[in-house]
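For this depiction, one protein chain was excluded, whereas all remaining protein chains were kept in their positions.
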Amino acid sequence: MIIQLQPGIAPKQKESIQQKVNSLGYKTTNVITQEGEYLIGIGKSDIDIRELGGLDGVSDIHRVSDGYKLVSRKWKVRPTSINLGDGVKICEGDFAIMSGPCSIESEEQIVSVLQHLKDNGVQIMRGGVYKPRSSPYAFRGLGVEGLKIWYQHAQEFGIKIITEVMQSSQIEDLCKYADILQVGARNSQNFNLLDALGEVDKPVMLKRGISGSLDELLQCAEYVFSGGNEKLLLCERGIRSYETAYRNTFDLNAIPILKEKTHLPVIADPSHGIGLRAYVEPMALAAVMAGADGVIYESHAVPEKAFSDGQQTLNFAESDELIRKIRATVALRKSF
Amino acid sequence: MIIQLQPGIAPKQKESIQQKVNSLGYKTTNVITQEGEYLIGIGKSDIDIRELGGLDGVSDIHRVSDGYKLVSRKWKVRPTSINLGDGVKICEGDFAIMSGPCSIESEEQIVSVLQHLKDNGVQIMRGGVYKPRSSPYAFRGLGVEGLKIWYQHAQEFGIKIITEVMQSSQIEDLCKYADILQVGARNSQNFNLLDALGEVDKPVMLKRGISGSLDELLQCAEYVFSGGNEKLLLCERGIRSYETAYRNTFDLNAIPILKEKTHLPVIADPSHGIGLRAYVEPMALAAVMAGADGVIYESHAVPEKAFSDGQQTLNFAESDELIRKIRATVALRKSF
Amino acid sequence: MIIQLQPGIAPKQKESIQQKVNSLGYKTTNVITQEGEYLIGIGKSDIDIRELGGLDGVSDIHRVSDGYKLVSRKWKVRPTSINLGDGVKICEGDFAIMSGPCSIESEEQIVSVLQHLKDNGVQIMRGGVYKPRSSPYAFRGLGVEGLKIWYQHAQEFGIKIITEVMQSSQIEDLCKYADILQVGARNSQNFNLLDALGEVDKPVMLKRGISGSLDELLQCAEYVFSGGNEKLLLCERGIRSYETAYRNTFDLNAIPILKEKTHLPVIADPSHGIGLRAYVEPMALAAVMAGADGVIYESHAVPEKAFSDGQQTLNFAESDELIRKIRATVALRKSF
Partner (left out) sequence: MIIQLQPGIAPKQKESIQQKVNSLGYKTTNVITQEGEYLIGIGKSDIDIRELGGLDGVSDIHRVSDGYKLVSRKWKVRPTSINLGDGVKICEGDFAIMSGPCSIESEEQIVSVLQHLKDNGVQIMRGGVYKPRSSPYAFRGLGVEGLKIWYQHAQEFGIKIITEVMQSSQIEDLCKYADILQVGARNSQNFNLLDALGEVDKPVMLKRGISGSLDELLQCAEYVFSGGNEKLLLCERGIRSYETAYRNTFDLNAIPILKEKTHLPVIADPSHGIGLRAYVEPMALAAVMAGADGVIYESHAVPEKAFSDGQQTLNFAESDELIRKIRATVALRKSF
């Protein structure tokens, strides 16, 4: 149960509502976000919610029986729009394209990608400066120094930055230079990191875990939201299955189902999803038709020389082509 | 290794080629299909295939190292076209739509679907008269009697029939009245049934097994092909995963990968794929962009009253809408 | 709902019971097995079953809400014992060992295995004469001719035969020479084959499907049972997962859970289960402690030369050792 409180509610009034709800057999959590204030009631009592709806200080009230509450579309029907400033938005109806290399490697590489994106009117660049790697002996990213250089050039090009955060201690630095913080599949259920991101005033994109259920993904989003940060995006990036013909099983079923369950934007990552360059294009276009609100994919001037993930990265010619086809497909979808 | 023999090759000549190939360390299987004659060589010797290419009676020769041979695109680059007669074809470039109920239930139901398809210019109707059911106590289909009635009406409407075959003893009857025999997911590796279908002069559509790998699906197709029947279609219909938010995990990754591996047409079944009516449309359109050669989905005048699978079946209004959108999406894909 | 009818019930009486049950909102199926006669009621009505229990001709009545009925332990608490004659039994409390090659290859091979089993007091030999193979070009077994030779020698050694049946047309021959017919993982949901096996007076062992759920396995058993044949065994043989360190994921969780759900004996197949010779022993012993009623594993004089599955087959020295340890482990389990 979500009890939406009136803005500027008096502490005493809030306490009295809380006591009332507790007396009905619900445990309550008080959630204060950058946008509003809520009481979350957890319990199984079969009460008439109108009884609570009439209380002073209550703005609205919703029954949500799922494990997640505030990220549910049962409560908030209007889709969440993520505003990155300078007119860049990610929201239902529009379609966001994010592209760039797996890892940030050098100033030259950064500039080449920025130019490629600008030429195509793409407003958000992806890239990793902290890289989660299976082996401790592999390249782990350029860190904050790489990010600073990237930031400088991205500013010049007027392009926004999305990059991965791996632990709480990186948040402060990342917030200075990045526009969206991404939580990777392996940290999908790193609850302390999610808690810390709840306190941040930056958009956060959560990737589905390697074998994450949709319900778990939504509960992870609930962590960040109930921690105070409503600026959330979800990302389908492939799940683990028995099939070895591709790196991951890009699960497009997740797209329409998440769109129905939550008001948050849903992004598709075909690069990690299928993990094979030749098939990134069809899977990206399929994601558009499945209803995604955006796509994030890997591009690089010379994928064969990329420090990581080259096998699933498009070169600029392929990327040009893909962007053109995505836009035509989005236009068709909108026409329906 | 595939050795394509010249039409009308003399038995002696064939024997001499076979001896030569055996002497190089290969086991050979002689395959005679309705279209041609081949020697399949299985082995690991590192030979110069040109040595064999020059032999009398050899028309062409190809190295194919996969478990499947004759269904591989490495050998036959030109896509296979399935001709159902009366101008109805399934092939790459075109896009086939097949629709109809899960189970054939009654004459009235048959006619209502045929009319719906005809109104939309759809040329192939699906429906089951033999139904594989998890429980022995569930409805198992009307059998050949239902098929005869269906056939009669389908003839009138000029619409082709695709229906499931569950065991060899049904083949004779089905061949009389159906245009495509479908092998269901549960019989995907019923090798005796595949052998029997190799001897038939009817197109066969093989569904991927419930946890079938793409390699296994192609080897199942190899069974039918090497048994003599080249008229094959493959169908992606969802695999089993840990996720419970949908019935199956419709695996669109399979589409572009199968298209590259084989010359056979690849069909998508979003109804079984995701198993939830509300999401059949986005998944069907996604399948088009992923590169499918056709789609098969369930429709019924009143899905809520269907004998089986109602929860994943479209009503006619939804089906009208889907057909219109499929055609627009196919048109866009062709324009790329 | 299972209504157990009195032996020799008059047709009229049965009809009257059936009408009564139907009138309460249940669909009924009349099941006549080699052991008894039942009415299976499918429906959701909330009736007082005592009302039916008092009817003339009703011997007993049980509510079973699962998809499977007659194979449920909720109905029949006493474990099913499979009697192979000559004092050979498979049942709870005892522990059955079955061993032998993947494929029957030659008279010499047959005799060597029979001797090995006899030396160890093992009473049941496994071996395939019809082999389901992924590739149509692989060895498919010696067929009924191989079985006849096997039968002759097995008779001499006083050892029982378990072998796989792949299609209905093989049943007649197999019944002459085999003591248990095995349905393989790939035919697990071949419902026509299951129907046909319901009419046979021979024990049948059903292997779990490659991604078969326990519920599906039990419903497959229900097919055979409701077809008339109560002599059933179930077999866990590994499921498909994402892990590639072993051939299949031998799922020992299935053992205690099946033991609770059904009265049928539960057999473990560690050879297919883990698929790697070095680990067959620990997995077999683990299966004993998990509560299996028997084990089936592959053995061969020279596994390296076996026609199939050599990588998961024990040689006789390893098999001697395993049998000794199994018996010690069974003895410990019984002592608890």
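Residue numbering begins at 1 within each chain, and the chains themselves are lettered A, B and C in the order written.
Here, contacts are C-beta pairs under 8 Å (C-beta built on N, C-alpha and C of every residue); 3 or more make two chains touch, one makes a residue touch a chain.
In this text the structure is predicted, and so the values were computed from the model without any measurement.
Chemist: With the missing chain put back, one of A:S65, A:S135 or A:S335 would touch it. Which one?
Modeler: A:S135
Chemist: If the hidden chain were put back, which of C:E15, C:D94, C:E156 or C:D215 would touch it?
Modeler: For the chain that is not drawn, the touching residue is C:D215.
Chemist: What subunit C residues would touch the chain not displayed?
Modeler: 211, 213-215, 239, 241-246, 249-257, 260, 273-274, 276, 278-279, 282-283, 285-291, 325, 328-329, 332, 335-336
Chemist: Mind pulling the subunit B residues that touch the left-out chain?
Modeler: 211, 240-242, 244
Chemist: What is the set of subunit A residues that contact the non-displayed chain in the whole complex?
Modeler: Looking at subunit A, the ones touching the missing chain are residues 27, 29, 40, 42, 67-69, 132-137, 166-169, 186-187, 189-195, 209-211, 216, 219, 222-223, 226-227, 240.
Here, only the chains that are shown with their structure count from here on.
Chemist: Shared touching chains for subunit A and subunit B?
Modeler: Under the touch definition, subunit A and subunit B have C as mutual neighbours.
Chemist: Could you work out which chain's C-alpha centre is the most distant one from the centre of subunit A?
Modeler: C
Chemist: Taking each chain's centre as the mean of its C-alpha atoms, which one lies nearest the mean of all protein C-alpha atoms here?
Modeler: Chain closest to the assembly's C-alpha mean: B.
Chemist: I'd like to verify one number: the distance from the centre of subunit A to the centre of subunit B, where each centre is the average of its C-alpha atoms, in whole angstrom.
Modeler: Once rounded, the distance between the two centres reads 38 Å.
Chemist: At what distance in angstrom does the C-alpha mean of subunit C lie from that of subunit A?
Modeler: So the centroids are 49 Å from each other.
Chemist: Residues touching two or more other chains, restricted to subunit C: which are they?
Modeler: Only 211, 240 qualify.
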